[in-house]
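Yeah, one chain of the complex is gone here, protein chain that is, but the others are all in their spots.
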């Protein structure tokens, strides 16, 4: 077990390093002159050149990479070329917001998907099951941001029940925070829930065909109990994979919803920083996102080894 | 002991409903396809021109679904928009398959070091979601249909690689592969002649599902302004434009919404149908 | 238009008095205000960072100069109580308000003036340090008397002094310009989150009349729809300078809100690269002028909001000439003739626009109209600012573009041969120089001539003047309607 974890950790570390290189290379070919953007339309070319040197944009790539990643390792993402503030806090703030948003939506999604998915699986041949799974199918097909727009129109603009967007730090004003969280979380969660429920359904169906369920029935457990006691834990494994992937993709995927509700999340920050060609910031954000995803997969793997004894022994 | 397994009667694939879903999917996709093809030759009005005299007309006899802020016939735009969606889907899935499948097969056929190594690589590319790539590529090469397609393609490739790999590993354990090797067939032959045909089922399923995702993603990208540039009609951008007219002409948001839903639903249903259709033994099982 | 504008102003001013009076009678009035804006500042240091966003938030609110532009575009005293100009127009004597302090407590004196203005030359990289080039010397005659001597008379100089470059800094307040600005203004920055919000609090010991609004939050949105939704759902009280005008009408009919239409300095410009093969020939440029139906462009891309100007001069400038609007009526035939004359057939131009809503919308109409006279415009929407600035603005790698020029009195800059328009007319440049040095009346005359020439030579197609439309809760008064300067002056707003 320890070996497994250690090995995974090692692999994780190496992947992170490689990912950082990829990130750096990708962004080092970004067009658009950061110096020019900083100075604006009235600045002369000479000013721009000077500014570039000042920003250290003229050093060789390898030097810049080592300098950058070296600092990142000690938790220093450098200072933004635009806001001239340390990037770290900016990222953590935005990340915090996005993570809250994503997790809430995922929780909502699960609350909906698990019962719904199981129901549609168990009643797969019954008309109601078919109808319900049809509904979830449609849910999957609706773009999240469309759901967002509609929610805003109805609940914020027309009914004026909830704010149309923006974000309030929970520390400042918790109820306000909740008010601002609800709509985007629902917009994000509804679609994810639909997607998840599909996976729950299929993996429950898968499990219901397993022999050990038949064994459980033969022991005298009713179909329901057999599924509940023996099926769900087994069904959870594939669903968890999907969940991990979903959360991962949502970190960026939420950007669309963040835009609809003008929430200063990580995705939005990324878009802004890209627009401003705030290279250090963009690199930082991308790296954080990537590492976060890798971390998630890593955790999911570990979770498997906890759920599934077979993986514990087999390295 | 596999012997005993196959000796006992194999369970029939899940659900006869498969057929129904399959057909429903095909019909919906058919609709989109027809729209795309027809619009290539004929649309009621030019979906790219500007008609200052017919701005924001409500649905009516002349303009079935009304007109937008440029006086364009929405119906025409919807028809033409199908092209972009299909184009993006096809190219993205194509790229994903071309990159992912051989990668996955090679990894699956060479268990051990190489496989491990390749899968790590795959993990890393998995860590760059399509949307992230789209944003970065958009900044590098400038936003546009091509950029979006490529980004989506590369972003989806790892999924294909994973499926292809797990499928390949199943096939490689089959005895007919042993037989082929025993009669001196090389890796390439086995890969092309035995593995690929036998995992094609799951690949097609994956493709059809990815297609739906790609259509959605294209919409999202267009909404962020990273997608198809105007005047070429794209459902996603139609949504974004319509957002500004939510109070003047709410219907403008409905049509492209429906269009997208139909396309995505179509491909998802197709995917599910096919999954039920194909031999259950071919399903990925941890 | 002017008349109506003025009267409303007066009315609102009057209202300020009564409302504030009445509300104080019964309980605490609501003195907090949330404003929805679009362009977010990257930081708060406009001495080194370009863009209109920072001045919009800070100028006149946090930072003050000796003079300011009032909402009508006239120069009025601010930190300077008054000033005198020598007859040769070279020496300016400013009499400063007494007992003014910066928000960090340090006093504002003539020394501050000397310090701030001298600092510009070496330390400013953005927002036009060149504007102060005319200055020859600055001396602090006494604590409240500052004398500025120019090397040559300049009419534009004092005007520019009302902008960012003219604002006053204190040495002790330079530590963290990017996030903690220190000025003499009625407000101080209490918090700033890029891309999200900038919170201003009333400056307790402000030297002048305290503003009505004590807590002002500037919230930044990424698109106009979200902005208006926020206003409709009551998240914000005011949108200053809405950018998508189809969103306006819904408020006109809604009694909870007021719609204020004013004039801005934002000329939406269809710029042509005068140096490029495509447009080096004046006739081709003129052909374009005839080919474009500006009204149609405005109707489609701007929902009919805006003012046709025909030159780069907004009505708020004294040398504005309405007649120029009709200089080139919509006349496709004329256009085709001119093209034929110029021996140009099936012209194809690279139409590189910023990926901004108004530009994207306008470009589609322009493309459509140019097509009608046989000009093919290949539209590419470049990411703004990054790529557009690089490709079009810096490298002049374009034939045609479409962008709004929002700086006040930017026509002189536009005429410079090094500018991206590539318009090279020594005559016009000379005239501008002459005008700047001339006396007030000739100044206006010469400016008029120069700008008219530019219009005639079709330097660019100034499609229309972007209206300054503010949407506000019905109970707000004193909301600045025009935007003659970059600043959004919050001090006049009340309930």
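For clarity, chains are labelled A, B and C in written order, and residue numbers in each chain start from 1.
Here, a residue touches a chain if its C-beta (ideal position, glycine included) is under 8 Å from a C-beta of that chain, and two chains touch if they have at least 3 such contacts.
The criterion applied here is as follows: contacts and distances are computed from a predicted model.
Of the candidates "Domain related to MnhB subunit of Na+/H+ antiporter", "ABC transporter ATP-binding protein", "NADH-quinone oxidoreductase subunit C" or "Ferredoxin", the chain left out of this view carries the UniProt protein name "ABC transporter ATP-binding protein". Touch, as defined at the top, links the missing chain to these shown chains in the whole complex: A, B. The chain that is not drawn here is touched, among residues B:19, B:94, B:197 or B:250, by B:197. Set against the missing chain, the residues B:40, B:179 or B:251 yield one that touches it, B:179. Residues 3-4, 6-7, 10-11, 125, 210-212, 214-223, 225, 229-230, 233-234, 307-310, 313-315 are the ones on chain A that touch the missing chain. Residues of chain B that touch the chain left out of view are 1-9, 12, 111-113, 116, 174-176, 178-186, 193-194, 197-198, 279.
Simple rule for what comes next: only the chains that are shown with their structure count from here on.
In whole angstrom, the spacing between the mean C-alpha positions of chain B and chain C is 47. Centroids built from CA atoms put chain C at 40 Å from chain A. Chain A and chain B have Cα centroids lying 21 Å from one another. In chain A, 31-32, 153, 157, 259, 271, 274 are the positions where the chain touches two or more neighbouring chains simultaneously.
The multi-chain contact residues of chain C, meaning those touching 2 or more other chains, are 223, 383, 386-387. Interface residues of chain A facing chain B in the complex, by the touch rule stated above, are 11, 14-15, 18-19, 22, 26-27, 29-32, 124-125, 130, 137-138, 140-146, 149-150, 153, 157, 205-206, 209, 237-238, 245, 248-249, 251-253, 255-256, 259, 267, 270-271, 274, 286, 289-291, 293-294, 297.
Interface residues of chain C, counted against chain B in their complex, comprise 223-225, 244, 246-247, 249-250, 293, 296, 299-300, 303, 355, 360-361, 364-365, 367-369, 379-383, 386-387. In the complex of the two chains, the chain A residues touching chain C come out as 31-33, 36-43, 45, 47-48, 51, 80, 82-85, 90, 93, 152-153, 156-157, 160, 162-167, 259-262, 264, 268-269, 271-272, 274-278.
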